[in-house]
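The full complex has more chains than appear here; those shown keep their coordinates.
Chain lettering (A and B) follows the sequence in which the chains are written, and residue indices restart at 1 in each chain.
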Amino acid sequence: MPTVRITRRLHFSAAHRLHSDQLSAEENASFYGLCNSPNYHGHNYELDVTVEGEIDPDTGYVMDLGRLKALVEAEVVADVDHRNLNLDVPWLEGVIPSAENLVVRIWERLAGRIRDGRLVKLVLWETPRNYAEYQGDIRGNNGGEP
Amino acid sequence: MPTVRITRRLHFSAAHRLHSDQLSAEENASFYGLCNSPNYHGHNYELDVTVEGEIDPDTGYVMDLGRLKALVEAEVVADVDHRNLNLDVPWLEGVIPSAENLVVRIWERLAGRIRDGRLVKLVLWETPRNYAEYQGDIRGNNGGEP
């Protein structure tokens, strides 16, 4: 059966602040600019979850998207939606909540829990004009070595 | 000359929390649900500013949209972008930062400052699926008498 990718988009709204313990207050303000604003700001995040697998000939599905949605809601959205990413999420403790770090941590939450297919890509939109994309520890989609 | 409406969309990202001093902690949690989450959450807001006026026959403009954009950035966006709407904005002090209250306060910031036309509508998108709209204290959107 052909191998197909299916993608489901989910969303959540959260507050965050970018601040590094490795930098002084001045360096933080200078490096992150407004993103270092002390009392947090926030975003409407969109999360695109892509799973690859062979089509099941009995059902026509790679994986039931309803089940995929329920899984991502339970493992990710329930913890981050309407929350503060610096303060409220146990699995983000000690993580600078940049889009890059978030997308990797979300991958770690999801990768082992998806059956009937394998997680191949996550795209996390922070605004409609910028996003971070992660494809796991297999080097990207440019043919690199594992 | 014909009367035309022109609209410019601006955006900002901010944190907020809905909490009313008129309600008990339990009532706040029950009424606002996740929006009452104590450590804030946030949104990518889109603000559509609509100005109505006669076309200037010499320029073809109701009002220069670049000037309108600069005005809204100076009076509104500079204060709220990458900020906490509960804590950081002097002109929102004591205001529950619901979309409804925000759009009215933004109107008050802008209405008196627009020349070459008059502000007739503000739309504030909190997410791509909900927004608040205000047309000033004149009822309706046709500039009629109260």
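As a working rule, a residue touches a chain if its C-beta (ideal position, glycine included) is under 8 Å from a C-beta of that chain, and two chains touch if they have at least 3 such contacts.
Remember, it's a predicted structure, so these values are computed and weren't measured experimentally.
In this structure file the full complex is assembled from 6 copies of one chain, 2 of which are shown.
Assume only the chains that are shown with their structure count from here on.
Chain A maps onto chain B through a rotation of 180 degrees [Cα fit, steps of 5, range 0 to 180]. Taken in their complex, chain A has these residues touching chain B: 11, 13-16, 34-35, 37, 39-44, 81-84, 87-88, 127-128.
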